[in-house]
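One structure below.
One protein chain omitted, others in place.
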Amino acid sequence: MKSVFRKAALAGVLVLAVALCLPGLSRAKDIELTMYYPVSVGGPITGIIDGMIGQFQAENPGIKVKAVYAGNYDDTRVKALAALKAGEPVQLSVLFSIDVFDLMDEDVVVPFDELVASDADRQWMQSFYPALMQNGMVDGKTYGIPFQRSTIVMYYNKDAFREVGLDPETPPATWDEMVEMGKKLTKRDASGKVERWGVSIPSTGYPYWMFGALAMQNGQELMNDKGDATMFDAPACVEALQFWRDLGAKHQVMAEGTIDWGTLRQKFLEGATAMMWHTTGNLTPVRNGASFEFGVAMLPAAKRRGSPTGGGNFYVFKQATPEERQAALTFIKWMTAPERTAAWSMQTGYVATRPDAYETQTLRQYVQEFPPAAVARDQFQFATAEFSTHETARVKKFLDDALQAVLTGQKEPAQALAEAQKGAERVLKAYR
Amino acid sequence: MNDRITRILETLACWTLALLWAGPLLFALWAAFHGQEYLTRLDPTAPLTLDNFAQAWATAPFARYYLNTLAYTLCTLAGQFVLCTLAAYAFARFRFPGRDVAFMLVLVQLMIMPDQLIVENYQIMSALGLVDTIAGISLPYVASAFGIFLLRQTFKQVPVELEEAALVEGASRLQVLTKVYIPLGRPTYLAYGLVSVSYHWNNFLWPIVITNSVTTRPLTVGLAIFGAPESGVHFPIISAGTLIAVAPLLLAFLLFQRQFVQSFMRAGIK
Partner (left out) sequence: MTRISRTPQWLYGWLLLLPSAVLLIAFTHYPIVRTLYNSFFTTPRGRIPARFIGLENYQALLHDEIFLRVLVNNFLFALGTIPASVGLALLMAVWVNGTLPGRALARTSFFTPTVLPMVAVANIWLFFYTPQVGILEKMLAPFGIHGVNWLGDPSTVLWCLAVMAVWKEAGFFMIFYLAALQGVPPDLTEAARIEGAGRWYCFRRITWPLLMPTTIFVLLNATINCFKLVDHLFIMTKGGPDNASSLLLYYIYETAFAYWDTAYASTLTVVLLGLLALTALVQFLYLERRAHYR
């Protein structure tokens, strides 16, 4: 027994020692960059990123990049901030585009304007879609360079459209059309059980994002550019939320209660909803999983079209040394070059972040073969910034709670949004 | 007659309940070994496939997660065995001022576990530079009130005469501990070990707080991240990933069921 114990203890100590040493093995003269990167699922995207990094390192000897995959956007922000606060060497990261104010409040990011020196670099900063730059710019300075970016589009089941006599090439362009078509597409069996809903807008995970689209379509933004005031209780917002609620409660073309973000794709693929609003990031999985013909459309309009952008930007951190900052800039420029952006977009389904990427041979051909890939691009002209303020996580929680309370029939839109506005005011007034 | 009917009804009820309890896991097995199209169509002739496992395995670094979980679980266990043995010995066989107060203070941890102190413990780990290390996950659990309590009870039942005899023969206190107490406490160590391993293999909240990267993340945290991708879930693959994560402990349990059940019993009866 004794020797067993000794061995067990020894083994434990050894395993511990090995585990402790593992992260710190590589030490060399090269400039080493550590980058936090938000991916929930390891596989495809980590593989692609690691591949890109490998190629970059081959082309740029002297710079080593290590990517730390830390989970979804929220997890990654938490983890990156924790690492920065603990003084660990992190020089750049891809983080949620809406984290910009929080990163500024924590005093950890450098604007790209301080990093670029040449005119070519300044031109590079101008080469992205303006809609994608909105979340990264504060007070005229650019803190975030778009990379893993998405937007909301509408996926629809063409077979279902045909089945009820709708033209599969004409998806709804307005809210009213969406309701009308939704009514036709909603299918009930003899007992009244719904076999297929007309439309589904997810309301867990990122309800504020979906609501950003609805509000914009109704002509209202949710916050100001400085990120220190919200407009939750504006009449157009109340109207937009009323419409969202009515889809289930009044028109009965959508399930009542909240609709789960994560399982919605499954429902769409099983034909349980004829239309769904979801991220462009879903394009490839839907394409791989659909046993029917599907289409992708821009979101419909009320007063105008509109969809917030979303996803992750590159940030460079203050604690990086001047050499590291330049190395980081080199890396980011390399990663966002047109041909790589094009390849990235085709492999992942994320949007290409700059117009000239769509001009490349490969992406042009891809779009020709698979037109849905261009819908997000075409929607950019109507796109807006994603919801972002100081203490974003907390403020958007007020909004999320209000939205869910209304969708589940607990509160009226005006009351719920007024409360959310009050909560947001309480937090944000400290930043004015 | 009446008795027989009751018995039959009772048997049926018991089986129904057992089936209900086995159901979710059986369903996960079904989902993991079949294609998406058979997810809710329980057709016994449906073709079996290992694709889901292949995809799950390729999607997340499960091998690394296994290694991390093993390191974390075993380090914790080894530390617990050593520290709890020493402390239990002190409480069981030594008289020293403040012993009873110290024991009460130890028992506080039975009620308030590190799992509830995530906020402060995170800051302490951060100050110690142990965030995102295996040691950081392990340390709060190493001094375990439960282990100390259990071993103290066991040691107290060892006849004092045995110890005295050994001491007379010239053995040191530590030798007495390793030659007399630990061998006699074997069943308790087994019981406590199994309970500890099951607990830490399945632990989630503290690991998700304290780990940042693939190099330290245990299976549970990896599974949570794996199970909630941004773009939406794919149930057959999630099921496969879930089974990959639980397989070792589940198999161990099914193989050594008696030991498991008895260990939990032993650990529960104080």
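Lettered A and B in written order, each chain numbered from 1.
As a working rule, a residue touches a chain if its C-beta (ideal position, glycine included) is under 8 Å from a C-beta of that chain, and two chains touch if they have at least 3 such contacts.
None of these values were measured; they are calculated from a predicted model.
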{"item": "Contact with the hidden chain (one of B:Q55, B:S198 or B:T215)", "value": "B:S198"}
{"item": "Contacting the left-out chain in the complete assembly, out of A:S127, A:T258, A:Q319 or A:Q347", "value": "A:T258"}
{"item": "Residues of subunit A in contact with the chain not shown", "value": "74, 78, 81, 105-107, 191, 193-194, 197, 203-205, 255-260, 262-263, 266-267, 270, 272-273, 391, 393-394, 397, 400-402, 404-405, 407-408, 410"}
{"item": "Subunit B residues that touch the omitted chain in the full complex", "value": "7, 10-11, 14-15, 17-22, 24-25, 27-28, 31, 39-40, 82-84, 86-87, 89-91, 94-97, 99, 102, 105-106, 108-109, 111-124, 139-140, 142-143, 145, 148, 167-168, 170, 172-173, 198, 201-205, 208-209, 219-220, 223-224, 227-228, 233, 235, 238-239, 241-242, 245-246, 249-250, 253-254, 257, 260-261, 264-265, 268-270"}
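What we mean here is this: only the chains that are shown with their structure count from here on.
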{"item": "Subunit A to subunit B touching residues, read off their complex", "value": "1-2, 5, 8-9, 11-13, 15-16, 18-20, 22-23, 40-44, 68-73, 75, 79, 82-83, 85-86, 261-266, 269, 278-279, 281-282, 285, 289, 291"}
{"item": "Complex interface listing, subunit B residues touching subunit A", "value": "36-37, 55, 58-61, 67-68, 70-71, 74-75, 77-79, 81-82, 126, 129, 131-135, 138, 178-179, 182-183, 186, 212-216, 225-226, 228-235"}
